[in-house]
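Every protein chain but one is kept in place in this view of the complex.
So, chain A:
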Amino acid sequence: MGFPILSIMLLVPLVAAIACLFLEAKSARVVALLATLIDFVLGVVLWANFDIGGAQWQFVEHAPLFAGFNYALGIDGIALMLIMLSVFLMPICILASWNSITRRVGEYMAAFLLMEVLMLGVFMAQDLFLFYIFFEGGLIPMYLIIGVWGGDNRIYASYKFFLYTLLGSVLMLIAMLWMANAAGTSDIPTLMQYNFPVEAQRWLWLAFFASFAVKMPMWPVHTWLPDAHVQAPTAGSVILAGVLLKLAGYGFIRFSLPMFPQASAQFMWLIFALSMIAVVYTSLVALVQHDMKKLIAYSSVAHMAIVTAALFAFNVQGLEGGMIMMLSHGLVSGALFLCVGVIYDRLHTREIDRYGGLAINMPKYALFFLLFTMASIGLPGTSGFVAEFVSLAGVYHASSFATLVLTTGIILGAAYMLYLYRRVAFGDQKNADAAAMPDLDLREWSMFAALAAAVLWMGIYPESFIAPMRSDIQALDARLAQAAPKGDAQLKVGPPNAHAANYIAHGSESTGEAH
């Protein structure tokens, strides 16, 4: 491998972050936007050069820089898609903060760019401890983003975010140390094929679960998420919902499933139970929210619960569905938080009741908001439909009861999203100040247009996104096959019918009587 594209992708935002610390507001914004756009272009180059169906690990880089762990980077299709999601959302985040952040702009942009470095690092790392460093390091910029530029109750939210996720993660470190000691390597691809004793797997699985469940977040440790979202600035919410939550899903798919397949099968009931509770409970909670951001935050918990259930369904459909769900949710929830951000910038409130009838004075905005609402519900033609359909089809192989409950969540999802949309965009213009808000400007329009295009692309032709992941998911499925539990839907293949279903017998009295 000649050109170290992955390292360059890490280096560009890192250098820009350091530069931003010393720049004044205007140039910091431009530098940050340029850096994230360069990274996006590099991401496109990465995707274009990714050899679909080629080697599992591509763009591998390896340098013996450190003792105890390696600087080893490399990506497979799963990581590629999540990297694309991150580099796609980052310029949008910078644009979203263009006018709304006026205080300490340089530091703000530096924190965001550092965040990008660490997120990309998580998806690229091929060494256990390098992964941990990136995974855990992400807490620092997010803590600052919430704490310095957040809303009124930002200090409580920032502490809660930090300590919750830290407590979850530290046990994972001990598990990683144990694994590296037992397997004699910290190389992730090797560990993915290493068979740990089943007894140890259980403890290791629980330690990783503690970390990922908090990060995901799964019920009942999800409570930090609504607080963090509500208090974070708009771009912070976008990146939190869009990418940070995906780190946990990526963790499940990269560590928990391939490294501890037996334990994963044993704890499938736990994942399913928590996911089912989460979907129904958080959807009901979302229904009664007055705060738009809180509502979307709870809907995120519900959607991520479908991801966890799908990933632990132990079949290709589930894994593919979970991945598409993560990508789709990254785009859609990011877009929804932007929708909130756009009107928050104008009226400085997130109370649903303070709006109403926005479709009259903000028709462009209402159109985009409608599209993303529908995508969140899972309307065919949007990414949400593909995600939900494939995920639930996968879960159905494993448990029809779980599917039943998860589907209820989707119905409730339609209820709370449509209810939200009705109260904000339709009805009377009961508030004069809300009725006077101007429609989208060019900057906002371009952010929404980019997201809308991606959502529709993923909805209409998901193959573009599934193709790079296909062979990796099949490899993972093959690895899981040894432990895959039997599903409860035991289909029996009966004798084939003699005729097709629409067959009409001609010239027979007996069939004629049926009319």
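By our rule, contacts are C-beta pairs under 8 Å (C-beta built on N, C-alpha and C of every residue); 3 or more make two chains touch, one makes a residue touch a chain; residues count from 1.
What we mean here is this: contacts and distances are computed from a predicted model.
Remark: of the listed names "Nucleoside ABC transporter membrane protein", "Trehalose import ATP-binding protein SugC", "Ferritin-like domain-containing protein" or "NADH-quinone oxidoreductase subunit N", the one matching the undisplayed chain in UniProt is "NADH-quinone oxidoreductase subunit N". Listed residues A:48, A:67 or A:432: the one in touch with the omitted chain is A:67. From the options A:13, A:77, A:91 or A:147, the residue with contact to the chain not on display is A:147. Here one chain is not drawn; of A:8, A:174, A:198 or A:505, the residue touching it is A:174.
As for the chain not pictured, it touches chain A at residues 21, 64-68, 104, 118, 129, 132-134, 136-137, 139-140, 143-144, 147-148, 154-155, 158-159, 162-163, 166-167, 170-171, 173-174, 177-178, 180-181.
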